[in-house]
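With one protein chain removed, the remaining protein chains of the complex are shown where they sit.
So that you can tell them apart, the chains are marked A, B and C in the order they are listed, and the count of residues begins at 1 in each.
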Amino acid sequence: MTKAIAVTVWNEFRHEKSNAEIGKIYPEGMHGAIAAHLNAAGGIEARTATLDEPEHGLTEKILAGTDVLTWWGHMAHGEVADEIVDRVQEHVIAGMGLICLHSAHFSKIFRRMMGTTCSLKWREAAEREVLWATKPGHPILAGVEDPIILEHTEMYGEFFDIPEPEATIFISSFAGGEVFRSGCVWARGAGKVFYFRPGHETFPIFHDPRILKVVENACRFLAPAARSEVTVSHRKDIGWFEK
Amino acid sequence: MTKAIAVTVWNEFRHEKSNAEIGKIYPEGMHGAIAAHLNAAGGIEARTATLDEPEHGLTEKILAGTDVLTWWGHMAHGEVADEIVDRVQEHVIAGMGLICLHSAHFSKIFRRMMGTTCSLKWREAAEREVLWATKPGHPILAGVEDPIILEHTEMYGEFFDIPEPEATIFISSFAGGEVFRSGCVWARGAGKVFYFRPGHETFPIFHDPRILKVVENACRFLAPAARSEVTVSHRKDIGWFEK
Amino acid sequence: MTKAIAVTVWNEFRHEKSNAEIGKIYPEGMHGAIAAHLNAAGGIEARTATLDEPEHGLTEKILAGTDVLTWWGHMAHGEVADEIVDRVQEHVIAGMGLICLHSAHFSKIFRRMMGTTCSLKWREAAEREVLWATKPGHPILAGVEDPIILEHTEMYGEFFDIPEPEATIFISSFAGGEVFRSGCVWARGAGKVFYFRPGHETFPIFHDPRILKVVENACRFLAPAARSEVTVSHRKDIGWFEK
Partner (left out) sequence: MTKAIAVTVWNEFRHEKSNAEIGKIYPEGMHGAIAAHLNAAGGIEARTATLDEPEHGLTEKILAGTDVLTWWGHMAHGEVADEIVDRVQEHVIAGMGLICLHSAHFSKIFRRMMGTTCSLKWREAAEREVLWATKPGHPILAGVEDPIILEHTEMYGEFFDIPEPEATIFISSFAGGEVFRSGCVWARGAGKVFYFRPGHETFPIFHDPRILKVVENACRFLAPAARSEVTVSHRKDIGWFEK
């Protein structure tokens, strides 16, 4: 109970290295900024993993010790190995939380968990986004102001091709008039998936304490009561109910 | 199968009589405008009922012959008799469709079907609303342009206190930056409930062919396959399963 | 965070007084048995309230200090005052958890929160029930064996007239062949509602440690992060979003 929540912050980590301006915003990478906040928050132990590490930093051992995995990817979704996607999916089904951030809507793992294309409309115009809370009292919203106004963001617009959310936490409007379901929760097997929209690489979104607080809250909410050793797939072998 | 869908268009019908400007927009009442469209659409037979008729025009006989009931109310929610609300609820549970329009979010019948306060933020500033389709392929959206832009509307904003929708059909943005779940479907018993936001009495919303098309589509979608003679409450008396 | 969860265990408390056999099973009432377990569980402070107390023991002050309310009623649903039902509903919307047990499916408060008749099939034949877990990993199932077999229960059978559950935790089968959604969760406003089927007054169900564990888990799961002072209905008054 007093054990810290083990979070693995995964990042594609390419934009920060290939684009000087982005590198200046995130000298330690977006994963570094997120992990630093989580480690300072109390009750969470965050480590990081990135695409170019062996097995993308997501070995069986790492995932078995992960309560919640956060995922940011954009330009290299296709380079994520299918067997790692399989592995992450298995761990979500067995109880691990999965938080997909911003452009991770098009990641293999998010599309895998949703069963849909996860496509959307988009526009880069550094425009204003207003995120409205649509589930007051939800743990992900604890201590978060409503609405959250972000002055400069990339726009994502509906139709967002996702299954109907089991809980819609945020809906955004954009200066151009679009709307977007920006925070959504689904259960999958024994695990939960949270999609959270903000996080475009050219803006310092992951330095914004409000955004970081949402990610932190989501880590606490998605952490399984106990990282179960009995996975769902084992359960299919329990066999008969004794008559 | 070739039988027409029987729609009862219910209206509080007070604003049109007490306010000359509104009366000019809707000389036959909002119910008259809606019913005229439905009767011209083909396959639908619409009649009307209003608050000040005996039993609000919603006798047992009328409801028993109604496939879909549309509801508009605003200034006199409290004058709707509880026994009529009970009666409407029973018919929804037994399969009748219910469409609640605009300020009917605060009607007794809508709050009864939802179990929540159905409260929301609002502002009258004749501002622009953009309704985005969030369920492409849904029958309610058939032949309806996306987005629907309404230049002058009353604003409704989140948090809208409703149960998580089973299907979210429209989400709106407003010029002021707010968002709203403007078209939502829930099943209740053998019936379905559709909430649709547009319809403020001071604007000619129910003369807009796009809005009328949505209401028409919803009537077709909510009409029960057959108006069941076996109600849900009879079913509780079926008794034993014979071993 | 280390503050105990405040649970109010409400009981109609009539069967125990009018029927000697039931009184023997529950000398302190069903509420006494449930509260005793909760108070021994750690981190929970449970008190009780019953129908025949003034305001049914559910004053504004009591409810304002309650994180989770459990409800058992059967023979006297109609004697619960409507203004108390209103009051309980308001507190659920503002974040209080509500657990409805067994025959509370027909209570005013449960039907209020659902919007449906909550009717079902039933039979008293002291038959075997098997409760299967259908949401592995859910906090309500923590440490609970799967399946739970109850040798002697009253049967409840589908169709159970409830809105589609947001999370289905248990489904039961009965010796006679019926099935029932025995554990279901819905969000309403800032609060959550849990229905749990077992608990017929003529069987010592609330002395069964597995059943008590489920109720205890549900109390922990439904307790709001913080009993919010900002209710949903206050939120409707926030007014404009400042442009």
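Quick notes on this structure:
The rule is short, and it goes like this: a contact is a pair of C-beta atoms (placed from the backbone, for glycine too) under 8 Å apart; a residue touches a chain by one contact, two chains touch by 3 or more.
Note that the structure is predicted; figures quoted are calculated from it, not measured.
Among the residues C:136, C:183 or C:199, only C:136 touches the chain that is left out of the figure. Across C:53, C:158 or C:208, the residue that sits in touch with the chain not pictured is C:158.
The hidden chain makes contact, of the residues B:95, B:163, B:176 or B:199, with B:95. Only one of C:171, C:190 or C:214 touches the absent chain when the whole complex is considered: C:171.
Residues of subunit C in touch with the missing chain: 128, 130, 132-134, 136, 147, 157-160, 164-168, 171-174, 177-179, 181.
By the touch definition given at the top, subunit B reaches the unshown chain through residues 95, 130, 135-139, 142, 147, 166-167, 187, 189-191, 224-226, 228, 230, 232, 235, 241. Panel shows subunit A; residues 89, 93, 112-117, 119-121, 123, 157, 159, 161, 163-164, 166, 175-178, 186-189, 232-233, 235-236, 238-241, 243 of it touch the chain omitted from the view.
The rule we apply is simple: only the chains that are shown with their structure count from here on.
If each chain is drawn as a node and touching chains are joined, the picture has every node linked to every other. Overlaying subunit A onto subunit B using CA atoms gives a rotation of 180 degrees, to the nearest 5. Centroid analysis (C-alpha atoms only) places B farthest from subunit A. In a homomeric contact, the two copies may use the same or different surfaces; for subunit B and subunit C, over half of the interface residue numbers are shared, pointing to the same surface. Subunit B has its Cα centroid 37 Å from the Cα centroid of subunit A.
Chain contacts: subunit A has residues 130, 136, 147, 166-167 touching two or more partner chains.
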